[in-house]
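The complex appears here without one of its protein chains, the remainder shown in place.
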Amino acid sequence: MRFNIPIGPQHPALKEPISLRMTVEGEVIRDADLRLGYNHRGLEKLAEQKTWVQNIYLTERICGICSHSHTTCYVQGVEKLMEIVPPKRGLYIRTLVAELERIHSHLLWLGVAGHEAGFDSFFMYTWRDREVVMDLLEMISGNRVHYAINTLGGVRRDLDEGQIKKILDGLVVLKERSVYYARIGTTEPSFVARLAGVGYLSKEKAMALCAVGPTTRASGVARDVRKDDPYAAYEDTSFEVATADTCDVLGRTVVRIKELLSSYQISEFLVRNLPAGDIAVRAPKRAKPNEVLSRYEAPRGENTHYIKSNGSDKPERLKVRAPTLANYAATIEMLKNGFIADIPLIFAAIDPCVCCAERTVELVNGRTGEEKTVRFAELRALAAERHKQLSTKRNAVWPL
Amino acid sequence: MAALKTILYLLVYPGVLFLFVYSTFCEWFDRKVYARLQNRMGPTHTGRFGLLQPVADFFKLMAKEDITPDLADRRLFTLLPIFGLAIVATAGLLLPVWVFDLSAVPMISFSGDVIVLLYLLSLPTLILFLAGWSSTNPFSAIGGTRVLTMLFGYEAPLFMTVLSPAILANSWRLSEIALFYQHKPWLILPNLLGFAVALVCVQAKLERTPFDIPHAETEIVGGTLTEYSGKKLAFFRLMTDIEMVVSAGLIAAVFLGGFPGGLWLGLLNFVVKTLVVIFILSLIRALTSRIRVDQVVSFAWRYLAPLAVLQLLIVIFIKGLLL
Partner (left out) sequence: MRVAAFLPELLRHLFKKPNTVDYPFKKLEVPPGFRGTPFLRPELCIACRACERDCPAEAIEMTLLDEAEKKWKMIIHNDRCVHCAQCVDSCPVSPIKAMDIDERYELADFDRHNLKREWVYLRAVLKKAEPKPAPPKTEPKPQTGQV
């Protein structure tokens, strides 16, 4: 007997609102339908009303976990538009904060995966060690979450000797704890029983559905923007792109732990080889009319910002394509023929950052295929008209 | 005089009042141990060391608004928490805590009372299923089916392991079993395998990690208790706490040699032995992650049931040797 289970928009498994409507038969999922838009805030429109400098802080607040990735992606694009090149020391500090953010995000993900699987002790331990990284970031940038260390043309704050020593000490502690979590995460029997074989995504499907980040790297596709298209200070560093072959949630866990270990290596290299010099160059107020696409490897995958300028001190258009948006199609594929009990883990394995992924709403007319972007008043009228015609019996199939 | 003693027994010790106070203390102990194992503090502020936290939770829930879903069967929905509480409190009466005269108390200690206790402890599972069913909510329905599916897994090993010491002690009466092991303490050792299996089964009965699938918070919101709020939820939570105390008391009575020593020494024995059992249960809770319901059933039939049968064989063998 099939019936529909709505997961979301409000659900304890989800950190952010998203609606997944599953058709289930017993405990097996037969089909899934994804509805977005609950976290839409109108950021792209707002970005057109603010100046280049003010937009740094606006893009930072697209997300809390990957805040630095959005700022850096934006600032890189604007620096290209203004034709300024930040000095080496600024680029090194920017990359250092980026790697520290990757460390904190992966430790957070390990904890969340533990919590979704019911392994609360693992959750508490990884988040306790994440405090080490948060304290380091607070010391470098002045805040634990929104670092705001980028400015147009470089970074705002410098590192001194005492801070460098603390960073190196913190990295040693974190490395030892991460190796221990790698061992526990892959050998604790009840935890592995939840992760292995769950959310299978074959290599061909991963490439066909354009998945990004650890989701696709766990299916054997070695794609990483830091290697394919190096930005900031990544040309000077050397590291391995982490991949796994198992194509399931356990593979994604292994990929993230490998990325943690390579992040420690990169951060240590950056801190020890910090070049002397300025940390920023002066940026002009206006940018010449041009357009640019900026790419960045966020902890969740490839983050792209498209920026268009028209010669004034405000951008003409800012379009953000976050990695989670690219992974949604792959999620629906992974959910089919899984168990209900695996939904939170499959969804958590793509490391969803729903607030990154909510941009404009486009209505596609199913019959004629025409697309239009609608105003809110029109949507309201459409919804009122639809509700008058809907049947209210239980298990009604919601028409698309 | 006998009537007064009976009323004291029913209401105060080991009746409702004692069970209420002691089960809130055990919930505090469980939460504190769980927190310390995870390097955090646990309840600290309410009362000294946070001892009054579970009591505060209970009274807060009693004061909250009580909502019944429109389509639910109103009478069933309301009566189920009361039934549940009554059943586990009655089960608490059967524990051999204060048996003042072995030959003269037919009401609370009779031949076969270990079986009655085991049956009374299976009833809350059925009540939770009915609670999920009568809530008319897809999440609760799934939780209810999961509760019953788990019952197929752990019930048989639990019965077998709890009854093996009874077979060795030649009696179906809890107080006599306890007395037997108090006289011959070395016979506790052959039952250690059953002790371990019974602990895992009790963890499944109480729906704690790794078996807390029926009310898995991150998957199906609240599971069977999704639609319950206010006084009804307070009673259900109290039922779970008292169930934990009674199950721990049962295991302590059967495997750890009961609670000798009359009123005060017996109470001390009861507290110490049940706290040891609850400490081990909290340790298991912090140690593992949740497993899926089909994995629970396959784990139970692949590992727990054969071990329980092995325990029975050991007991029968030793009984043959002793005779």
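Every chain is named by a letter (A and B) in the order it is written, and numbering of its residues begins at 1.
Heads up, the rule we're going with is that contacts are C-beta pairs under 8 Å (C-beta built on N, C-alpha and C of every residue); 3 or more make two chains touch, one makes a residue touch a chain.
Given the structure is predicted, the values throughout are model-derived calculations rather than measurements.
One chain is not depicted; across the entire complex it touches A, B.
For the chain missing from the display, the contacting residue among B:Val116, B:Leu283 or B:Val297 is B:Leu283, taking the whole complex into account. For the chain left out of this panel, the touching residue among A:Gly42, A:Gly64, A:Gly142 or A:Gly311 is A:Gly142. In the full complex, chain B contacts the hidden chain through residues 33, 35-41, 44, 283, 286-287.
In the full complex, the hidden chain is touched by chain A at residues 50-51, 53-58, 61, 121-122, 125, 128, 131, 135, 138-139, 142-143, 146, 148, 151, 156-157, 180, 183-184, 187-189, 192.
One rule holds in what follows: only the chains that are shown with their structure count from here on.
For chain B in complex with chain A, the residues that touch the partner chain are 37-40, 138-139, 142, 209-210, 212-213, 216-221, 286-295. By the touch rule above, chain A contacts chain B in their complex via residues 3-5, 11-13, 27, 114-122, 124-125, 128, 188, 190-191, 193-194, 339-344.
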